[in-house]
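Taken from a larger complex, these chains appear in their original positions, while the remainder are omitted.
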Amino acid sequence: MSIAARTLAELASFVGGKVVGDGAVIIQRVAPIDEAASGEITFLTNTRYAKYLERCRASAVIVGIGAAAEYFGRSPVAFLEAADPYVAFAKILQLFSPAALLAQTRSAQASIDASAVIDEGVTVFPLAYVGARVKVGRNSALYPGVFVGDDVEIGSDCVLHPNVVVRHGCRIGDRVILHAGVVIGSDGFGYAGRGESRVKIPQVGFVVVEDDVEIGANTTIDRATLGRTVIRRGAKIDNLVQIAHNVNIGEHSVVAAQAGIAGSTKVGKHVTIAGQAGIVNHIEIGDGAIIGPQSGIPKSVPAGVVLSGGIAAAPHHEWLKVMTLLPQLPKLWASVRAMERQIADLVKK
Amino acid sequence: MSIAARTLAELASFVGGKVVGDGAVIIQRVAPIDEAASGEITFLTNTRYAKYLERCRASAVIVGIGAAAEYFGRSPVAFLEAADPYVAFAKILQLFSPAALLAQTRSAQASIDASAVIDEGVTVFPLAYVGARVKVGRNSALYPGVFVGDDVEIGSDCVLHPNVVVRHGCRIGDRVILHAGVVIGSDGFGYAGRGESRVKIPQVGFVVVEDDVEIGANTTIDRATLGRTVIRRGAKIDNLVQIAHNVNIGEHSVVAAQAGIAGSTKVGKHVTIAGQAGIVNHIEIGDGAIIGPQSGIPKSVPAGVVLSGGIAAAPHHEWLKVMTLLPQLPKLWASVRAMERQIADLVKK
């Protein structure tokens, strides 16, 4: 993955950090702390992994400001101190991991409508499908099995990984990454009436995915019934997430794997939604809110709050007892209230 | 999306409703209440959105019987009263949203076995695959990336969206919609024995999807071990749902996103299963039952009951306290029982 070697001092300069130790040491690669060897740089942000430092054979370790003093001498490595060592690690890893070189041509084995407008530098792999009047911006890549429906617009520098589906009329911004199997613009789950007389509500809206969004493998984002489902700038969505019709995910919000957000709900900016959380329809999640894993959110949430609803699993036989008693909480309260009255009577006497 | 303009009176007649206001007003499109402009019709079924009525610039609003009187005068719009305004909205939206016009030909870039029997009006897009002895009924559409395995039968007027997989021997009825990435007929999760000596149980059954079923993006429906997994007529299944081997989903039942139903369970007719619910194997869910979001269903459920098991998330630090105490419920009960005895003793004295 390496393209070039750098000195530790060069890397420190690149990330705005400071060398503690030998700045002339040559770094060629990034590696995890328990595997790193000579010529490699690693990082230590979670003290849980400090135990690996003793035997660490990396040439350098990225740590927080002032942390080198604590670790220095434990091993022969040099340190790179950075204000946010994890960000420094990410930037150095980016430096050593250039994007794959792509053909920047349209495969003859792809199916591309004659009316599609495809900019320079775009790679259309074999077996990709591009519908009528589609626009694809500079340097984007459509991997094999990608489906781009009629009238879709895709910005520049996007990557649509294998078997991504973007249905008709949806709009994808610049620098968007859609991982394998993502579906954008499937019909929302909308019906009127019941049973035999249930009627499908046509889903005639579309999806807008703004710039710098990344969406994980096999995640599904439904088109709006009317209007648009919107994933705002910088939002990051993990694998197997369900985003229903007319949902709005705010700027820079993060949604972890297997979470689900029901129809027309508005998620604010900088919100964090943890894995397997479920959010009902037609509510609002305020800016900066944090929703814990497996939490159920039945009503709107104010900005900035931290909510949890997940239950830590317990030994099975103990949990069975708890689960038998849980439905009897109302009875327990009634017992306690009755006793309170009795005690009050006794105290009076 | 519009094909033709209609007067409000024509639309009222089409849905069996009644005009309150100017029936001659021309309607060209359907739009949401907060975006609708002149020439558009909108609807109001959720009073939460009544606030938008003041500034609403739609030419007409669909409401319930008698509701126009309440709103009349708040804005210059006319009203269409209907017994079920949401159904009226759906039907009018269908009227203004004709299905996409398809080529009704077989692409030379598709891979179609010579033994497949494909009826008139069928569209096979480029990059679709059709196996041996497959039958496809009139006017169905197979989008790019669709895989139809050997001996599959697909009825008429079906839509298989991009990258749908229907494995060998499965049967799909008429007017079935399979959204992008749906997998029908994957192997059920069946093994005998343990560890090193675990043996795969061949999954030699198939899946039957009856008429008028709609299945959401990336949902998976496993083939039966022996016999069949069945999705009955009119059932609607949302995105990312798991339906295990030998499950039976009854007529007109509805399963919301990310729910999971384990092997051999029989779900009755007109059942509603909300999002992220989980249902164990080998049980029965009675007709008309309603299962709330995130509910776990460990045993059979009688017809018509409404069950919930989801927990509303709470502020994180409060929830931590609750979660510390929850496993101690048995102790709490014991304390309460002990106190009851003590109080009884004190009262006696």
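A few remarks follow.
Letters are used for the chains, namely A and B, taken in the order the chains are written, and counting of residues starts over at 1 for each.
Basically, a residue touches a chain if its C-beta (ideal position, glycine included) is under 8 Å from a C-beta of that chain, and two chains touch if they have at least 3 such contacts.
Because the structure is a prediction, the values reported are computed rather than measured.
Oligomeric state of the entire complex in this file, given as copies of the one sequence with 2 shown: 3.
Note that only the chains that are shown with their structure count from here on.
Between subunit A and subunit B, the centres computed from C-alpha atoms are 25 Å apart. Put simply, subunit A touches subunit B in their complex at residues 111, 127, 129, 145, 147, 149-150, 163, 165, 167-168, 181, 183, 186-187, 189-202, 204, 218, 220, 222, 225-227, 240, 242, 244, 258, 260, 262, 276-278, 280, 282, 290-292, 294-299, 305-309, 311-312, 314, 318-319, 321-322, 325-326, 332, 335-336, 339, 342-343, 346.
Interface residues of subunit B, counted against subunit A in their complex, comprise 1, 30-32, 35, 46, 48, 84, 86-87, 89-91, 93-94, 97, 100, 107, 109, 125-127, 143-145, 161-163, 177, 179-181, 214, 216-218, 234, 236, 238-240, 252, 254, 256-258, 270, 275-276, 293-294, 310-317, 319-320, 323, 326-327, 329-330, 332-333, 336, 339-340, 343, 346-347.
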